[in-house]
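Note that one protein chain is taken out, while the other chains of the complex remain in position.
And now, chain A:
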Amino acid sequence: MADRTAPARTRGPSRYVIRLVVIAYLFFLVAWPVYLVGKNAFSDGFENLRGIIEDPDIVHALNLTITVAIIAVVINTVFGVGISLLLVRYQFPGKRLLSALLDVPLSVSPIVVGLALVLVYGGRNGWFGPTLESAGFQVIFATPGIVLATVFVALPLVIREVVPVLEELGDEQEQAARSLGANAVQTFLRITLPAIKWGVIYGVVLSLARSLGEFGAVKVVSGNVLGETRTATLVVEENYLNFDKGGAYATAFLLALVAVACIIVVSVIRPKEDR
């Protein structure tokens, strides 16, 4: 893959030294540890995997994680594309502030996010929570809270993928579509969306991977109730702390597998000369 960028080639030994350093770095930091998780998950053959699949609480946790991740990704995609269009195509006061604010979820620790959400939506002492609760809608210690926390931490991923694509695209094609009679919705669906398709897909995949793996914020807002609000990442921690290392590794392996598979699938099907 790397060899395809032909020009500006470094000849001689330095080229191999650089490659070696990069490969060793990635091997010890990423490949080897992830491989060991997989190895440990299968240390007793398929025993560990069977163990978690037969445990209804863990199956519930996996289902919950997938449901939450899908809802969060849908929300983040719709709002992400909308906010990207707003940021790139329109001028308004406070635009730079909004852009900076969108990076907060990436820079703030997820556990802070969790605490912040509890402060607002907490059922007893929250700023808005009691009102919602009296209307019969529980946020914290329930699925909506987990979705909220997940949406928060994965918020910028779609936007950061789509904004550069939109900027490079320019608005001439959209103007051409308008002058040919297309309204705003037709222009978006027929011209803008196909042009930013790969940016959106990549953003979705990153969001999905991030949403499946979210731990800190979810731990605070979910309450971690077995069989109800415990997600897959919380199961990993719980099993690990309770010396059920096999179960922990097996669950961790499933989580990693889905995330890595998404990224691999997309980089394989993504057209080579996209940009």
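Just so we're on the same page, a contact is a pair of C-beta atoms (placed from the backbone, for glycine too) under 8 Å apart; a residue touches a chain by one contact, two chains touch by 3 or more; residues count from 1.
In this section, contacts and distances are computed from a predicted model.
This figure omits one chain of the complex; the name its UniProt record holds, of "tRNA N6-adenosine threonylcarbamoyltransferase", "Cytochrome C oxidase subunit IV", "ABC-type quaternary amine transporter" or "Indolepyruvate ferredoxin oxidoreductase", is "ABC-type quaternary amine transporter".
Screening A:Ser99, A:Gln173 or A:Asn224 against the full complex identifies A:Gln173 as the residue touching the chain left out.
Annotation: of A:Leu119, A:Ala182, A:Ile201 or A:Ala256, A:Ala182 touches the absent chain (contact as defined above). Looking at chain A, the residues touching the absent chain are 172-173, 175-183, 186, 190-191, 194-195.
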